[in-house]
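Written below as structure tokens is the structure these notes are about.
Left out: one protein chain. Kept in place: all the others.
Right after this comes subunit A.
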Amino acid sequence: MYKPPGLKWLHLRDTVEMRLLKGLNAWKPPAPKQRICFLLCPVEGSEKKELTLTATSVPTLTDHPLVCGPAFTSLKIGVGHQLDVQSSGVFVLGVGHGCKLLTDLYDAHLTKDYTVRGLLGKAMDNFQEDGRLVEKTTYDHVTREKLEQILSVIQGSHQKALVMYSNLDLQSQEAYEMAVRGVIRPMDKSPMLFSGIRCLHFSPPEFLLEVQCMQETQQQLRKLVHEIGLELKTTAVCLQVWRTRDGLFMLDDALLRTQWDLHSIQAAIQAAAPPGGSRAGEKHEATVGHPAAPQSWLAFRLQGLGVCLGAGELCGALKGQLQ
């Protein structure tokens, strides 16, 4: 899903649940069941009036949708990494059985890509543009080289932290190879770690950073912008935090608000399920009920990973990155 700015993630999750339920309840219900009741009827072909019990099948209204209410009333929808109100970007949701895969996603400690836009010269109390102004500074002395120098310092220190938290013995050959490839990940809980920062664009007073990190919150990213400003002997405030990638889920595949309905979500899940063969194929048996086959509506199990798509071989990648 693409979470637009100004929307709480909980509201997003609730809206998606509501739309999915609407779509599911709109399906044709199965034929009404029959119940057996015994009626007293006269026996055929007898002279005197005799009564006997005959079993007749009478359609029952007990399961009529107007009597029981809608067939689906709630869905299990879990969320991936949180996004706060002001930030926007890729937001992963898991539906039904996909919720279990969400924990795997979390444990895999994949990096996320953020694009952070900052503004030099101002400092706010909540590091954003709509806060209370704390101080104003000049920024003429800031150049791109200084900015990049600071970014590389930050990156270096975080690399060291990465290795430390990954509990790897750097003396070993394997660890060295992994470090070369850049797939070192922290094992357990760790504070925010950057695996890469670079400056995309610098036109004072605005600058654009691309950050790859994990275990972060958006507020920490804004604080990062503030601290970069302090390092540059000026101040900075964060204009926009925009998540472009969450693990293997890209921005291109994210569903916009207009696409939050049953069909698009089904299509997204089916596309997310890899072609099969790998362990991923076994995990996501995409038994997504097709709207044209109402008989399978009761067996509708959304067993894809989440609603936001990623490239294929998700679990294969997870396996590779889990140490």
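Keep this in mind: contacts are C-beta pairs under 8 Å (C-beta built on N, C-alpha and C of every residue); 3 or more make two chains touch, one makes a residue touch a chain; residues count from 1.
Here, contacts and distances are computed from a predicted model.
Per the UniProt record, the absent chain's protein name among "AP-1 complex subunit gamma", "Septin", "Transcription termination factor 3, mitochondrial" or "Vacuolar protein sorting-associated protein 33A" is "Transcription termination factor 3, mitochondrial". Within the full complex, the residue among A:Cys68, A:Val85 or A:Leu200 touching the omitted chain is A:Cys68.
Touching the missing chain, out of A:Phe207, A:Trp242 or A:Trp260, is residue A:Trp242. Interface residues of subunit A with the unshown chain, by the touch rule above, are 2, 4-7, 35, 37-40, 49-53, 60-62, 64-70, 88, 242, 251, 254, 256-258.
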